[in-house]
Structures are given as structure tokens and as C-alpha cells.
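Note that one protein chain is taken out, while the other chains of the complex remain in position.
Entry: chain A
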Amino acid sequence: MAVSLREYRAKIKSTQSMKKITRAMELIAASRIIKAQQQAAAAAPYARELTRAVSAVATFSDVDHPLTTEKENPTRAAVLIISSDRGLAGAYSASVLKEAERLGEKLRGEGKSVDYYLAGRKAETYFKFRQRDFIESWTGFSDKPTYDDARTMGNTLVAAFQTEESDDVDEASVDPRLAVDELHIVFTRFRSMLTQEPSTIRLLPLEVVEGTEPPAEGDLLPLYEFEPSTNEVLDALLPKYVHSRIYYCLLQAAASELAARQKAMKSATDNAEDLIQKYTRIANQARQAGITQEISEIVGGANALADAAGSE
């Protein structure tokens, strides 16, 4: 009896220290969310001005820029999956990956082959474990992305998009795997502290529709002059727009990750409390049973002694 009491006490102790850890992680996640949201708010002016500039160029020019023109027969699509570096965030990474698989199915159904680009260690291990190919992965910044991260990723992706696909197999000087016709991003949109939903946007070819507010009355886009030329402005503008969109997705994903982690850790803490309560009850019962047994042993012993004394 006493052995099991000791066991229960040990279990209570370890659950308590686990609870301390999950509680701490919950609080850390909660405080970081605020920082992530501030970062997102700080990035908003740049994104807004850039979107405005891009829509201005797109509206007032009829140039066919490779980044905005749909290819006639898209055969290859790149999918960028933004997941987390660490676990303990509930179903966060799993649902992003599920969404990515769904998109992959859809693209393959349309007859396109899919190249994967991964952000976050969780996506990387998911692919490595299944021994599936991916082109490139970036890790180590999922909960606090910087603009430089977005820039690195954006440069790779834009380069892949701008590579001309060579039908000639002999001309393998440029890695043919790198030429893509479309670029999709799968990330988790931060709706609120309670809801985050995995979603997909198509980044390239560019649909400038997104984020373009319909101009208010009398607030028509002015007739810009472009210097040095429309094409050159577009050339420089679009990669930056891509960077900024990727940055936006990274920030959303970071906020979602932290919110998911906070929620997961909160329920872990609650579960630990339940367990502690349950174990305490069982331990008390075991202790009481031990005491009862000891008393009955003493009483039994005393009676036996009295009986022995009486019979003498």
C-alpha cells in the first residue's frame, strides 16, 4: 500500500512540474503574439504603398510583363509551405500541411507538376520522413520572421519563376526543375486569437486585384508618369511586391503559430490540473487505506495479546 502511495506522490510531482512548463510556454506565447501583431501593423504602410504603386502601374500600362502574364499552358507550379519550426502548437503545422496536400492534389489534377519550397522545420521533417522531394527549405525564423528572410525566399522564388523553361533536354545547363509557371503560398491566416485558418494565395502570375481597394469617390488613381519607363518600373516593383507579400504571409503565420501554441499550452495546463486533482484523490484514498489497515493490524495484535494473557 505504502509503495503505491509513494508512486502517486511522484506522479503528482512530475505533473506539477510539467504544468509549470506548459504554463510558462503559454505565457511566453501570449506575450509574443502581441509583438507579432505589432510587427504586422508596422509592415502595413509599406505593403499598402507598394500595392497602390503596383495597381497604378497595372492600371495605366498595357505592357505584358512576365510576372503578370498568365502562361498559356502552365505545366509546373511552385508551392511555398509556411509551417513552424517547433511543435507544441496543437494542429498548427498539421493543418497547414494538409492544406498544402490538398492544393498539390488540385494542381496535379490540372496537369501541373508541383515543386515544393518549404519554410519551417516541421514541413522539412514531414517531407524528409516521407522521402519526398522539395527544392529548397528555409528554417529558424518561424516565430519571428524578418524582412531579410522574406527577401531571401522571394529572390529564390522570383528567380525560379523567371527562368525560361527549356524544352530541349540537352540544354541542361539551367536546372530545368527550377522553371515554374505559377507560385502559390500556403500559410495560416491569423483571424483572431481563437481562429487561425490555413489558406492559399496565388502569388504569381500576379493578381493585383487582391488588396486593391476600390478607389473612393473622386479619389481616382492619378495619371502617373513613369521614370525611366513603365517596363523598368515594373521590373523593379514586382519583385519587391513579391517580397512584401511573402513577408506578410510570414508575419501572419508567425502570429497564428503563437496563437495556436498558446491555445495548445493552455489546454495542456488545464489537463495537468485535472490530472493532479485525480492523482491527489487516489493518493489520499491510498493513504487512508494504509492507515485503516495499520489500525486494524494494531487492534488485531492487541486482541491476540489479550487473548493470550486471558488463557494463561
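Simple rule for what comes next: contacts are C-beta pairs under 8 Å (C-beta built on N, C-alpha and C of every residue); 3 or more make two chains touch, one makes a residue touch a chain; residues count from 1.
Simple rule for what comes next: contacts and distances are computed from a predicted model.
**Q** Would you mind picking the UniProt name of the chain not drawn here, from "Carbon-monoxide dehydrogenase large subunit", "ATP synthase epsilon chain", "Fe-S cluster assembly ATP-binding protein" or "ABC transporter permease"?
**A** Looking only at the record, the undisplayed chain corresponds to "ATP synthase epsilon chain".
**Q** Could you tell which one of A:5, A:29, A:57 or A:286 touches the chain left off the display?
**A** Here the residue in touch with the unshown chain is A:57.
**Q** Which candidate, A:232, A:274 or A:297, sits in contact with the chain we can't see?
**A** Of all options in A:232, A:274 or A:297, contact with the hidden chain holds for A:232.
**Q** Spell out the interface residues on chain A facing the chain that's missing from view.
**A** Its contact residues with the unshown chain are 39, 42-43, 45-46, 49-50, 52-53, 56-57, 146-147, 151, 221-228, 232-233, 236-237, 240, 243-244, 247.
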